[in-house]
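Sharing a structure with you now.
Missing here: one protein chain of the complex. Every other protein chain is in place.
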Amino acid sequence: MATKSKTAGKGTRKRAKDEGREIIRVSEHTAEIVSDSGEGAQKCGQIFGAVCAKMGNGAWTVEIIPAEIQPPPRSKAGGSGNRVRFGTERITNWGDATNLVVAFNEQVLLGRHELDALADDAIILLENMWATHPDPDIQQQWKEALEALSTRNYRIIEVPMEEECLKIVEDPRRGKNMFALGLFAFIYDRDLELIRAQIAHQFRKKSEEVYARNVLLMEAGYAWADANLDFRIEIPTVKSDQPMVVMNGNEAIGMGAVAAGMELCSMYPITPATSASHYLSDVFDKFGGVVHQAEDEIAAVGVAIGASYAGKVAFTITSGPGLSLKQEFLGLAVMVEVPLVVVDVQRGGPSTGLPTKVEQSDLLAAMFGQHGDAPHVVLAPATIEECFHSMVTARRIAETFRTVVMVLTDANLATGVQPFPRPELDPRWQQAPVSLSPIPEGKPAYDWDPRTGLSSRRVPGQKDGMHTATGLAHNEWSKVAYDPESHERGCRMRSRKIAVLQHTLRAPEVYGEESGDLLVVGWGSTKGAIEEAVDRARAQGLSVSSCHLTFLSPLQPGLKEIFRRFERVMTVEINYSDEPHDPFITDENRRRAQLCLLLRAHTLVDVDCWSRVPGQPLRPGFILNAIRERLAMGVGV
Amino acid sequence: MATKSKTAGKGTRKRAKDEGREIIRVSEHTAEIVSDSGEGAQKCGQIFGAVCAKMGNGAWTVEIIPAEIQPPPRSKAGGSGNRVRFGTERITNWGDATNLVVAFNEQVLLGRHELDALADDAIILLENMWATHPDPDIQQQWKEALEALSTRNYRIIEVPMEEECLKIVEDPRRGKNMFALGLFAFIYDRDLELIRAQIAHQFRKKSEEVYARNVLLMEAGYAWADANLDFRIEIPTVKSDQPMVVMNGNEAIGMGAVAAGMELCSMYPITPATSASHYLSDVFDKFGGVVHQAEDEIAAVGVAIGASYAGKVAFTITSGPGLSLKQEFLGLAVMVEVPLVVVDVQRGGPSTGLPTKVEQSDLLAAMFGQHGDAPHVVLAPATIEECFHSMVTARRIAETFRTVVMVLTDANLATGVQPFPRPELDPRWQQAPVSLSPIPEGKPAYDWDPRTGLSSRRVPGQKDGMHTATGLAHNEWSKVAYDPESHERGCRMRSRKIAVLQHTLRAPEVYGEESGDLLVVGWGSTKGAIEEAVDRARAQGLSVSSCHLTFLSPLQPGLKEIFRRFERVMTVEINYSDEPHDPFITDENRRRAQLCLLLRAHTLVDVDCWSRVPGQPLRPGFILNAIRERLAMGVGV
Amino acid sequence: MTHYGCSLLSCGVIDERTFEMDDYQGAVARWCPGCGDHSILTAVQRLLEEEQLKPEETVFVSGIGCSSRFPHYLNTYGFHGLHGRALPVATGVKLERPELNVFVVMGDGDCCSIGAGHWIHATRYNVDMVALLLDNNMYGLTKGQTSPTTPLHFPSNTQPRGTYLEALNPVQATLGVTNASFVAQTAEWIPAHLYETLKAAYHHKGFSFVRILQRCPVYTASVYDEAVRKPDVIEMMVHDDGIYLPDLDQIYKQKIVHNPKDIDGARRLAEVTERVRLGVFYRNEALPRYEDLRRLPAHTAEERVRLLSEELDRYAV
Partner (left out) sequence: MTHYGCSLLSCGVIDERTFEMDDYQGAVARWCPGCGDHSILTAVQRLLEEEQLKPEETVFVSGIGCSSRFPHYLNTYGFHGLHGRALPVATGVKLERPELNVFVVMGDGDCCSIGAGHWIHATRYNVDMVALLLDNNMYGLTKGQTSPTTPLHFPSNTQPRGTYLEALNPVQATLGVTNASFVAQTAEWIPAHLYETLKAAYHHKGFSFVRILQRCPVYTASVYDEAVRKPDVIEMMVHDDGIYLPDLDQIYKQKIVHNPKDIDGARRLAEVTERVRLGVFYRNEALPRYEDLRRLPAHTAEERVRLLSEELDRYAV
């Protein structure tokens, strides 16, 4: 993409007030800001991303998160900030590399460079106070860093941010970010009114004075850029003809929970799930909803199950370690057929792993982590929009099928920001799940339809409905029953529901041609990157399509049918798999990616996988390489 | 078998003192005793089983466990006792049906009848006090029961047990069991000296007087039988030429733990795992070992991990619900590469399920239950003898590969009693896992061999070995490292070890011909029943073989190769699978048995499954039916 | 029992049903003969009848253990969940349906061992429910393993040469937790006292923790033996604001006046001595209840949609 934007932009000029200034006109660009943590780069990026979206650009914002609680200043591992990829069309993923970066010191920049985050021809706006810093060590570091950076084709523009900000505030550590925002505003010709409104929103809990100062700083950045830069970058905006909203995936989960009529979010803090409950904590009581922070994850799911048993709409939200702790209770919910929605915002594992970073490695634990046979539903939204709607779907399935529905998102969706069509809300989503009408005589607690396994829900308060729900094997009266028939029937009824749900699902759509040399299969947050890779591959004449699965349990129908139409099938996932050519790895002992394993068992097709666990979203370019490699064409791009 | 034994026995006579008495001479027989719980039937069965084994019979004892804590007396669901299958040859499973039963009342007998536990021509020795009981309801129940029983070909012999026992003791509830033992002793012509010795062992914690009374009762039973029965049953015994021991699977696990040099068993009580720790609690301190009963399962595994980190040999033991709770810590152990042995004595699930009953439904939870990618080893002993040896193997693998080894047994192995060759003990199994020698300079905490992923262990006390083990992503120095390379390397090294282990494994043996129409694949406690079913099928001319897997993770090599040699492959398991012809079930949405799923993914062979969750071991006859069905021959036997 | 009137919780029609003991009877209790749980069940049924609690508006939540079979033996709603996890489930029920009567039944392993964390926190939340600890000093259902309340040196199957630790004192531990609002101790073999204690617990607005000394003839027959045989071992804590049953004076002569408002006194009395103290250690009606603190006005679906629409406006492009 970098190359593409460059060629598209180079040499194009715009008239009017930009006389003499190079106007780089591109259909998309990736801009980022990176600073020490605590310098507010995240806020700048968030505002910038929102403004781009509001102006009518497609956009995808990802957070740049430092690896440590309090990384030392000016350290390569300490970079914090945001990366905003935006363009004229819809943007579905973070892309490959940054085209323009504002960096507050050369070390965090170096960190990004070493991570290979920057395009070869990236434009860099770099705070230059360090070059002349009184500390000779720092001067030396600056020199060495610039030397290291010179191995690439970057265009480095030094910016006296500190100096400029000092004209307005005493402590530029708390202002430089707005100055940088001004730089972006000028470079990308953003709507200043919108920016001011967004600053107001961002600091809505702060004083008027804070707002005014931040606007001043932003304007100073704008002015500096106007006076000093010989280029601007133009990315045409297209106002969407439908109303759009912009938010991150955790906000979408939270809002989706409200839209789905949820009444209780029972949770225990864990990154990267927590921010969804932060969001809900802020707004939920307006809707009569409660966020209950329990003493631990086990209690969190227990409280949700209690509430659901009592007839309310409850969910719990967590990440990997919390999922492990909840397994016993999840099995119970399946066993007593209490509807329950569980959101797992996946992060890097195993164990505490990479708490802030993306991974898709909880799939098998979500599916199989409960002892015994505990059939339930697992689904995975692929976009931020789907995060919202998945909560509505999850509730509906949980209640209709009286079972557990797990919604798997990940750190990429959780923190990524993207505009999407404003959801149309439906009051029916809000309906109370059950009435308190009396139970007719002779109706068992589980009035299983022997064909479908479905039964009607019953909650305390319903006259003549008294019974004791139990996690022990039980018969339809919910009486403990250890005889073979009762247990086998219970198992059968609980499992049958999954088959019935499967019959209501549609085959997934194939993205691209319906047949070909290679089908890439994915799930969850990788959709945008995979489809972009497929587009590029097809543009290169490769016969590649993709197919993205929303339901993981049950799997959607027709997969084998689809797979058969392709020479090869390969999953692309962010979880670990052995590389086929590594020492000791054979086709027989290779540990494959998680969806890959499921699909092999399900279809008996020799599904291959390409998976990585970098703690970052996958780049479309890398997926493209993998596609080429699998098509035995060597590595391209 | 029932039919066979009958024909074999009928009409055969033995001379000597049994003049005039029918001697039924058979190669094997299944005898059981069933009573209300609290009447000591279990003790009787245990003694009888042990005596059979000691006399040189092959034997397999299973417990008959009532479904409730305190079932009401004389209830069909309340039967408690033991079933002993024994014969001239080795006995590997509980068989199909009981040939001779001693029942303390007609209701528990009726329960067994309704469970289809008795052979059509079973001989029944039934306490007859109820026929004339003062309570007319009871008389009525007796009549109805005998009527129900008359639908089968049983031979019912009424025995005045109460009356006879009253001659010796005041409360026959505490003595009838020994009287029954005397009945068995006479019928099967058991060695009375051995019986007396076994009674002494059983009551070793009680007084001499208790022993004497019990012997008297036993002798009374013997005498009654001698005076009143017109038959005896002869099952030739063959003294083994190698020394044998007899015990149940949980004792074997406990003794195996001692043999393996374990120093700590850290546990929380849970059926059916607890009796292993009861056994260890009794003996472990003789060996310097400690059973630590922790406050919960999480603490139990945490203490074991702490001890192992500190250089000791520790294991934890649990059943399904406990496994679910331990998942988070298991992932940590994998991540920090602390050796750990985990025994899961499986029971019926999901949730609290069937606490006392057999199931093999924790396989997938054991394999995949930890969030993130946590590669580790899973193995499953198939016999009681293997329970013993698996602990030695598990320790060795855990330490060599610095990983978690799960040993999956089940309630069938745990409580089943079987003689097996006395293990030859090896002092090397007892060796301390690590020395406290200083760590050479420059040696990282994880000195991973980049090819194998193996590294050397390090424990507190080793000079210059200081480092902090962490569940966060880390580099070889055990420093927290969130960069893509470190994390990917960590994942790779942990996974590679599994591939390396796989290279050391042998392909499983095929039982029967190396190729044919059907291969039955099993794991764990079903081995004996499967092989017996295969033997019978082959005897009927069917081209069937079987293959039993000890390692589930990694799977042993050569499976695909083996499967290819058979027309069909089918697993037989005690966990839930959808029946192919049930409503809504299609080949696509069918939820298959757990090993079946793994094997399909692993081999891409269309492995089928026949699985049941009756809470009981599988009967060879039913497996045989399934085999015939799969071979499209309809149901036989 | 006769069924009249309307069963909906809030339809305004007067419910004229009256309930008798039998109306609360569920399945036949399957505890061992002589098990103290039987008398607790009876006392609870008496309470339900006396208070005329509607079976459909009453929920018994339990964990796993002999004692946790309790709900099955009642004809109310019941939730027989996971070992150690009764309290979170009950909290969820009451938090969202404060109009229900919630009782929790736990064993000593259930509550004090695997459930200890929830016990501490449920005490803190002070949700209005009655929490019964059926303390037989042993793991009953799993057939005799040491529990936190097993007396020192008492043998079990996991500690056959006797336990290693002094028994945990559940009353003292509860009294140590901020927000503890009702803590009492009673014994199942003194039905009158048991009943009065349950009644006081039920009437307390908040989390009422009652430790019930419970005999298990199978595994811990000897533990409460002396206390059962020798009434002088028992010291009744009496107070007008607590429990005082003059009828018992004849048998239980050891008495001490203790005002349940006095927390220091409560903690002193809770210390273990040769005496077994029964009565209310502590009661504080003034402490807020979590479900009240979290109560919010209800909204119609339409209101919620409107509010959410406003919320979406904030995120509009």
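Per-chain numbering from 1; labels A, B and C assigned in written order.
Everything that follows uses one rule, which is that a residue touches a chain if its C-beta (ideal position, glycine included) is under 8 Å from a C-beta of that chain, and two chains touch if they have at least 3 such contacts.
Please read these numbers as outputs of a predicted model, since none were measured by experiment.
Student: Could you tell me which of B:L264, B:A394 or B:C491 touches the chain that is not displayed?
Tutor: Answer from the full complex: B:L264 touches the omitted chain.
Student: In the full complex, which of B:M267, B:V303, B:M570 or B:L595 touches the chain missing from this view?
Tutor: B:V303
Student: Out of A:V51, A:I64 or A:I270, which residue would touch the omitted chain in the full complex?
Tutor: A:I270
Student: Quick one: say which of B:G20, B:P427 or B:G442 touches the chain that got left out.
Tutor: With B:G20, B:P427 or B:G442 as choices, the missing chain is touched by B:P427.
Student: Which residue, B:N228, B:T468, B:T504 or B:T586, contacts the hidden chain when the whole complex is considered?
Tutor: B:T468
Student: Using the touch definition from the top, which of C:R17, C:R46, C:R124 or C:R275 touches the missing chain?
Tutor: Residue touching the chain left out of view: C:R124.
Student: Write the list of subunit C residues that the hidden chain touches.
Tutor: Missing-chain contacts on subunit C: residues 113-118, 120-121, 124-125, 148, 164-169, 172-179, 263-264, 267-268, 271-272, 288, 290, 293-294.
Student: May I ask you to list the residues on subunit A that touch the chain which is not drawn?
Tutor: 68-72, 267-271, 274, 277-278, 281-282, 285, 291, 293, 295-297, 321, 351-352
Student: In the full complex, which residues of subunit B touch the absent chain?
Tutor: The missing chain touches subunit B at positions 53-54, 56, 201, 240, 243-247, 251, 255, 258-259, 261, 263-264, 266, 283, 285-290, 292, 294-296, 298-312, 314, 328-329, 332, 336, 419, 422-423, 425-428, 430-431, 436-438, 460-472, 479-480.
FYI, only the chains that are shown with their structure count from here on.
Student: Using C-alpha centres only, name the chain that sits farthest from subunit C.
Tutor: Comparing chain centres, A lies farthest from subunit C.
Student: Counting in whole Å, what is the centre-to-centre distance of subunit A and subunit B, each centre being its mean C-alpha position?
Tutor: 46
Student: Mind checking the centre-to-centre distance between subunit B and subunit C? Centres are C-alpha means, answer in whole Å.
Tutor: So the centroids are 39 Å from each other.
Student: Quick check: what residues of subunit B touch more than one other chain, meaning two or more?
Tutor: 68, 321, 351-352
Student: Listing for subunit C: what residues touch at least two other chains?
Tutor: 64, 82
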